[in-house]
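A single protein chain has been omitted; all remaining protein chains appear in their positions.
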Amino acid sequence: MSAWISQFFASYSNIIDLCLLNSLVGYGLFLALSANMFSLATGGFMALGAYCSVYCTMELGFPFAPAVFAGALLAALGAAAIGAPVLRLRGDYFMLATFAFTEVIRVIALNWDSVTGGAIGIFSIPRHTETWHLALAVAVVIYVAYTLRRSYFGRAIAAVKQDDVVAQSMGVNVFMHRLSLFIASGFICGAAGALAAHLNYFIGPGDFGLVRSVDALTYPILGGVNALAGPLIGAIFTTLLPEALRFSNQLREILMGALVVAIVLYLPGGAMSVFKLRWFGVRAGETKLAAATEQAQS
Amino acid sequence: MSTFLQQLVNGISLGSTYAVFAMGCTLIFGVLNIVNMAQGAFFMGGAYFGLEAARLGLPAPLALAVALAGGGLLGMLSELVIFRTLRARGGHRWMGLVASLALARMMIGLAQEIFGTQVQRYPASDLMQISWEIADVRIQLLQVVLLLVSLLLMALLAFVLQRSSIGRAIRTVAFSEDVARIVGVPVGRTILATFFLAGALAGAAGMLLGNLFNVVSPFMGEQMLVKGLTVIILGGLGNVPGAVAGGFLLGLIEVFSVAYVSSSFRDAIGFGLIFVILLVKPNGLFSGFEERRA
Partner (left out) sequence: MKRSVFALLLSAAGAMAFSSAALSETPVNIGIVQATSGGSAALYGLMQKNGAELAIDEINTSGKLGDYKLVGIHQDDAGDRGQSVNIFQRLINQEKVAVILGPTLATSAFAADPLAQKAGVPVIASSNTAPGITDMGDYIFRTSPPESMVFPGVLAYVKKKYSPKTAAQIYGIDDTLMKSAYAVHKKALESEDIKIVATETFQKGDVDYSAQLTKIKAANPDILVIGGLAEETANIVRQARQLGIPPSTVILGANAAISNKLAELAGATADGFTVGSGWFIQYDSPKNKAFVEAYRKRYSSDPDNFAAQAYTSVYVVADAVKRAGGVSDLKKLRDAIAATKDLEANNGSFSFDAHREPAVTPKVLVMKGGKFILAAD
């Protein structure tokens, strides 16, 4: 039995690692979405975290943990820098501005050869990331998200999500709450980028583009933005699906697209809503209200 | 000087395809206040519809009509399958973004399944080889024809929106769905027509670009979607004349940043610019034309 387990782990450890890594990113977006921030900055934050941490370990000789922290910190700084102006934008304008940020970072990475290696990327990166690092990071982030939801801050955020004008008039500093969540989201994505960089020996600018940002958003949305386990479920589902559908090439893309459409259409609260059908009507009403308020404001 | 003029020609012909494509994106936004991420897939679909029609031996104008109709049908499909359901349920707006991206992914997969992953080209014709050299500036007949077709499509859209009854209905729904309902506009059908128009413009742009640059591939829509989003920010979300101006502007910006800065920084300049515009003038460079939702 133990032989079977070790063989299973040897065969699938990378898939497990990817599930955990994607979950981590998913929680970064979960925080952003909890204040209605549809952010496409993930790719940019991950790139900052990845390149900074690799520079720290390979050029400056940092140990692994401080290097990951440095990467996460740089991404958080990036979030603070762009957050201040970008958070004034609403809805789709916010989305497009964060997308522009990701693309600018990617083009810089392509051209800054001395640090990033350009398109050739950086290879022979030492493999420091272990599965338990990723599991620990996900656990910590879940714990933080859990405590946050039950705190005053969490309730304030819920009010902001519901209706930020009302929240503002109730004395919630909407901008600061959004900014701190955006920075936290940047920190988590940066850490994820740093862990990803030390997982597979190689990074290149192509790893951190639009596709990465969009995938990151689908994890919490598919899993459910109202349930704490949502991002985890969404990330595992999205990571396993292409492996499970490997029997077909093009069909795989078609089926994945169809599944996502089906979930969005028939499980609007994400996959986790299956377990909470009782509250389904209430929450659908909430989102309707949120959508209506947002439209009224734009 | 001749190099400058040549770059001007390059920029205008690139910009005309951007403009046609972006008109569709901005139309949807103007009416429904959403971004349809599947527009890029309609663009690709239109190129394949046009390609198949051309291979069947249809003359170019008829092939273009096929591309228009094909793109339009795909647009209607996205409304019927996704957006109508989401509107009825009152789902959050990001659900539409995610679902339309997934729809695009399905269509790309489907195109790969049907047409293969390789790049294809439109059948060569002698007409495509004609070009003139005026003062060292090369202008192809194809470029001139496509520019004229683009301008025709723009005029056609303006006519439909301003003069036809369906255009009046679209503008009423864009102003307010409730008002439209009160004055008796069939809202559902009007929105469907909007999706048809937007998809048709994307499909036409696909055929135009496929001809101009000799490229039809399942992935051609992905980059175009990014360009389209850039253009509608330049022109202002929901602003149709702004999208036309923004399309030509982006074409020129791209070409001249290659010409006078560096080709490696072309996209950084484009995206840096939209970042700045969003912060300084979020309603676009030409704000204040089209009625927008209150």
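We call the chains A and B, going by the order they appear; numbering starts again at 1 in every chain.
Keep this in mind: contacts are C-beta pairs under 8 Å (C-beta built on N, C-alpha and C of every residue); 3 or more make two chains touch, one makes a residue touch a chain.
Just so you know, these numbers come straight off a predicted model, no measurement behind them.
Chemist: Out of B:Leu62, B:Ala259 or B:Leu285, which residue would touch the omitted chain in the full complex?
Modeler: Per the contact definition at the top, the residue touching the missing chain is B:Ala259.
Chemist: If the hidden chain were put back, which of B:Ala53, B:Met220 or B:Ile277 would touch it?
Modeler: The missing chain is touched by B:Met220.
Chemist: For subunit A, which residues touch the unseen chain?
Modeler: Subunit A touches the chain not shown through residues 7-8, 10-15, 18, 110-111, 118-121, 123-124, 200-202, 204-207, 240, 242-244, 246, 249-250, 252-253.
Chemist: Spell out the interface residues on subunit B facing the chain that's missing from view.
Modeler: Output for subunit B: 3, 6-7, 10-11, 14, 112, 117-119, 121, 124, 131, 133, 138, 140, 209, 212-215, 217, 219-220, 222-223, 254-256, 258-259, 263-264, 267.
Please note the rule applied: only the chains that are shown with their structure count from here on.
Chemist: Would you pull the subunit A residues touching subunit B in the complex into a rising list?
Modeler: For subunit A paired with subunit B, touching residues are 33, 38, 85-86, 88-89, 91-93, 95-97, 99-101, 103-104, 107-108, 110-111, 210, 214, 217-218, 221-222, 249-254, 256-258, 260-261, 264-265, 268, 284, 287-288, 290-292, 294-296, 298.
Chemist: Applying the document's contact rule, which stretches of subunit B touch subunit A when the two form their complex?
Modeler: Residue positions touching the partner: 29, 33-35, 81-82, 85-86, 89-95, 97-99, 101-110, 112-113, 226, 229, 233, 237, 264-265, 267-268, 271-272, 274-275, 278-279, 282, 293-294.
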